[in-house]
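Structure provided below as structure tokens; questions to follow.
Note that one protein chain of the assembly has been removed; the remaining protein chains are unaltered in position.
When the chains are written out, they are named A and B in that same order, and each has its own residue count from 1.
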Amino acid sequence: MPASLPNSAVDRAANALRLPTGILLAVLAGAWLAAVARAPLDSVQGVIQKILYVHPPLAFAAYAGFALTAIGGALFLWRGDEAWDRLARASAEVGVLFCTLVIVTGPIWAKGTWGRWWSWDLRLTITLLLWFVYLAYLLLRSFTEGSERAARFAAVYGIAGLAVIPLNYFALDMAAGRSMHPENLQQGSLGAGMGWPFALGAGVCLVAFTQLLARRIEIEALRGALAERVAGAPTGLERSS
Amino acid sequence: MNTLLAILWKDLVSEWRSRDRIVAMALFSFLVVVVLHFALPGADPAEVRRVAPGLLWVAYLFAALLGLNRAFALELENDALSALAMAPADRGFVFLGKAAANFVLLAVVQFATAVVFGLAFALDLVPVAGPLAGVVALGSLGICSVGTLFSAVAVRTRYREVMLPLLILPLLVPVLLGAVSATASLLQGERVPFASIQLLVVTDAVFLIVSFLGFEYVLDE
Partner (left out) sequence: MTSGATALHGAPVVSAAGLAKRFGPITALAGVDFEVGAGAVVAVLGPNGAGKTTLLRILAGLARPSAGAVRYAGGADRRSARRFVGYIGHATFLYPQLTARENLHFTAQLYGVEDADARIAKLLAELGLEAVADRAAASFSRGLAQRLAIARALVHDPRLVLLDEPFTGLDPVSADRLAARIEALRGAARAVVLVTHDLARAAALADRAIVLVGGSVAFASSGAPRSAGELEHAYRSALDAA
């Protein structure tokens, strides 16, 4: 007897989002690349500055990813529905990718502008710590025997990891003096001709994240259904002698 | 509540009779102090005074990780962990009992380490002993809460000894920063900044709540 594909709200959403986000991604990415190519070069920072079109949105996706991981885990613990665990796991795997990109693009930009590869400023450090938490989460999942136990352990760790983000913020803020990180989060400070590439970059990141997340959830659901089907029919009495 | 005291008593009595954990922790942290001394060859006293708080807490962290790793090994031996999972009491109290036992053991080791540390780095800790004990207690509370929670997790994974530090070191950054800042002020003869204490207290509270509630799910099969 074939196992049916999971049909929870999470899985239905993942399925529904596939095509629209795929199209949107293709369109936005094209528009974004065009906008970035045409954007004026920053007088001081040169071409390196274009990383800024992608670095903050990547960071936003990384943090949103972990929030989803923790919330998915919490809902899994509360409800027991495996779909929430699929969301948590997929979000962690996609999120760690974005987090890695943040940590890679940050120093590239820093080296180009300040001449140093690394600085322990607040935002970079807190993202680094998030990265470690992400990795520990994924390692915990792969090193725990038993998928249900791994899901439970990971859910608890995800919640702890989320709780520590604001704590880290206050701790690092207290410990450090001034931050080297540029404070320019407003559109206006980006300069003429830089608004569109930035907005499009943000859009691309968000849509890419959602698309990857939805696909990953689907893969996990399919994997689970396949494993159940391979394991065979439930009742032993129906097996032929 | 009974559960908490029963587990606390059991852990302390077991430890008293075998003394293996506490000796290992103490010896290890003494060695760390010695290694740290060698790591700073020829440093002048003012420099040492500046970095001493951080070094002390590094030693404390290592000792704590060692002790926490062993915390649930005792329970695994005859699958006593399953017996605890079957106990009718709220599992949060099982957690508190375990965490309290870890806290006591760590405190003893920390005291001994402080003495050795003072000797090794020519620091007179006696005048600030009281406030220092308070700061160390606050720090240990944070370490022992998430440490106990995730020790129960790590002990049932592969590479259990490595898993625990991987899990909790990123979480312990607020505790570390608050504790080091407070300790540094004490060693400089200044008042402990309110911000450090506030950070420690809030972190401890958050960690205790998360661990108390999370333990329920961690003890399941």
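As a working rule, a contact is a pair of C-beta atoms (placed from the backbone, for glycine too) under 8 Å apart; a residue touches a chain by one contact, two chains touch by 3 or more.
Since we're looking at a predicted model, the values are computed, not measured.
Contacts of the undrawn chain with the visible chains, over the full complex, involve A, B. Screening B:L27, B:L40 or B:A85 for touch with the missing chain picks out B:A85.
Contact residues of subunit A toward the unshown chain are 80, 146-148, 227-228, 230-232, 234-237, 239, 241. Looking at subunit B, the residues touching the absent chain are 2-3, 5-6, 9-10, 13-14, 17-18, 74, 77-80, 82-89, 220-221.
Note that only the chains that are shown with their structure count from here on.
Centre-to-centre separation of subunit A and subunit B, using mean CA positions: 32 Å. Residue ranges of subunit A in contact with subunit B, taken from their complex: 77, 129, 132-133, 135-136, 139-140, 143-145, 149, 152-153, 155-157, 159-161, 163-164, 167-168, 170-172, 174-175. Subunit B meets subunit A in the complex at residues 146, 149-150, 153, 156-159, 163, 166-167, 169-171, 173-174, 177-178, 181, 195-196, 199, 202-203, 206-207, 210-211, 214, 217-218, 220-221.
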